[in-house]
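Remarks on the structure that follows.
As you look at this complex, bear in mind that one protein chain is not there, while each of the others sits in place.
Labels run A and B following the written order; every chain starts at residue 1.
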Amino acid sequence: MKYEAVIGLEVHIQLKTRSKMFTRVATGFGQPENTLTDPVVLALPGVLPVMNKEALDKIVKAGLLLGCTIAPVCKWDRKNYFYPDSPKNYQISQYDQPICLGGTVEIELPGPSRNVMGEHKLIPLTRIHLEEDVGKLNHFARESLVDYNRAGTPLMEIVSDPAMHSAEEAFAYLTSLRQTMVYGGISDCDMEKGQLRCDANISIRPVGATYLGTKVELKNLNSISFVRDGIAHEIARQIAVVEAGGTLVQETRDYDGQTGASQSLRSKEMAHDYRYFPDPDLMPVKVDEEWKARLLAECPERPFDKQRRFFTQYQVPYTITSVLVPDRALSDFFEAAAQLAPGKAQAVGNWIVNDLLRELGNARLPLAESKVTPAHLAALVQLIEAGTVLTNAAKEIFVEMFASGEKPDVIADRKGLKAAPTDTGELEQWCRDSIAGNAKAVAEFKAGKDSAINALKGPVMKAAKGKANPKLVDETLRRVLAAL
Amino acid sequence: MPSPTDLNIDHVAHLARIALTPEEKTQFAAQLGDVLAYIEQLKTVDIAGIEPTAHAFPIYNVWADDVARPGLPVEAALRNAPAQRDNMIVVPKVVE
Partner (left out) sequence: MPELFHQPVAALADQLAAKKLSAVELMQAVIARTEAVESRVKAFNSFDAADALARARASDERRAAGQSRGPLDGIPVGLKDVISVAGQPLTASSKMLANFVSPYDATVTRKLKEAGAVCWGRLNLDEFAMGSSTENSAFKTTSNPWDLARVPGGSSGGSAAALAAGEACATLGSDTGGSIRQPAAFCNVVGMKPSYGLVSRYGLIAYASSLDQIGPFGRTVEDAAIVLGAIAGHDPLDSTSFKTEIPDYRAELSKRRGPWKLGVPKEYFGAGLDPEVGAAVQAAIDYYRKLGCEIKEVSLPHTQYAIATYYIIATAECSSNLARFDGIRYGHRSAKANDAIDIYFHSRAEGFGAEVKRRIILGTYVLSSGYYDAYYLRAQKVRTLIRQDFLNAYREVDAILTPTSPVPAFKIGEKSDPLAMYLLDIYTIGVNLAGLPGASIPCGFTRGGLPIGLQIIGRPFQEADLLAIAHAYEQGHAWHTQHPKL
């Protein structure tokens, strides 16, 4: 029997806001324990929540970027459950009226090889809703210590349909989702900081079947590659259980990315009964067309849309776009430079992908700190195009430009890397004239005094009115002298 | 409407995280049974087409700008804590 996996992902993403979801104390990561609290975060007696407008803006933007329907009216519900990381013992969330419905995440599957684009698919979303994060438990031998700094951070839950069928698809889904959210400035999605967290619901069924099998929820998938590995492991485990004649049970399993093994988590509740009801402390939200339009105008182009545009507008190949597009800043850099160097977009792309990224990598610098600007790069490409510098010289200029931030022609002048004059016949004639007029220097040179060649350069430079490429002059003189 | 006898006091007390004594269970089950029987009269109200009221005066879009203000100093945050160490609340180990 052949099996296919059915996978749905629940992704929690922290929204990038200054203050918390329902109170105006700062959000943050890595601060001393319990220094980002206030009476509301701690759920002290008597406190009340007040919505964060920026969090609403951000989730609506996220929804617009993913093509969701933004609900004209949504409300807040309380999800009741007891846990020491949850200060109120209920989470303010959205139950039956989430703010975003539907939508899709466009994914790209691995191609047949690295430089060939893979298949694209649209993974449908069920919903996106807004809620608040909980605090953090630190476990010790006999005690757990609670830090509420994270509690109340705005959290967006993105629920996909059970529409993925392989670990690769799940990996591609998360990769694309993360890129899109970072593009939109919605979150930094740093998984090490817990800004993006993923749970996977996985079941298997015989190929061709349409029903849903017994699902297992995989938790604590705390890196994108752990998600891929964990899902692959779980699919294999389920197939093995079924093929051995066993029965799958609906359960929650914990995947350990280090050991590659998973184990069942014993259920803490008899059964989950969250007793959802509308939060009486909060008023519903109405999103009108004007609000949506304003946020839509702030939304950036989505990564795959940008890639398609780069193909047609700049005729750059996949090998370049696949490096540029995942990084919004890098693709913006490219586009700025490409605009300044019309018709030379591919050269611009190559310089970025090969040279700029190499230098940034060596220097361990982010793009934002690059001294090479799009204007510098465009200027360099144009110097090459005009024949003013040759490729090897250009490489040298680039390295210098990266180090000093000077303009490429300044560097070329200073280091004498300009390829001028362009007429090599003329240069050769000036060399011959100089040799003919300086018998003494020629004799000294022939006798082995290498520096004597310098005396021959002056008249050449004079004849070239200073525009001769010194390196070229040197080479030409030596060639002519050698032929004497 | 469900019958008042549906009330499973053990289950509900568990959901509410309250350890009830056997005497409390018996007493509450009887008292709440009376209350639930009284509440049964709501069954007779015709609510067809009636919208629920969550707030007496519905207003929309009540929010604040995203400005971070100073919170509680950690000493004040933990002043009422039953047990604390290293600026954190101590609880017996939570088994995850």
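By our rule, a contact is a pair of C-beta atoms (placed from the backbone, for glycine too) under 8 Å apart; a residue touches a chain by one contact, two chains touch by 3 or more.
This structure is a prediction, so every number in the text was calculated from the model and none was measured.
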**OP:** Can you pull out the displayed chains that the omitted chain is in contact with?
**Re:** A, B
Original post:
What is the set of subunit B residues that contact the non-displayed chain in the whole complex?
Top reply: 1-2, 6-7, 9, 11-13, 15-21, 24, 27-28, 31-32, 34-36, 38-39, 41-42, 45, 47, 50-57, 59, 62-64, 72, 76-77, 79-83, 89, 91-95
Original post:
On subunit A, what residues meet the omitted chain?
Top reply: 39, 42-51, 78, 80, 82, 84, 87-90, 144, 146, 148, 268, 271, 273, 275-277, 280-283
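Convention: only the chains that are shown with their structure count from here on.
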**OP:** Measure off the straight-line distance from the CA centroid of subunit A to the CA centroid of subunit B, and report it in whole Å.
**Re:** 42
**OP:** Going by the contact rule at the top, pick out the subunit B residues touching subunit A in the complex.
**Re:** 11, 14-15, 17, 54-55, 58-74, 77-78, 85-96
Original post:
Which of the residues in subunit A come into contact with subunit B in the complex?
Top reply: 17-19, 24-27, 32-39, 41-42, 50-56, 73, 75, 82-84, 137-148, 265, 268, 270, 273, 275, 278, 280, 282-286
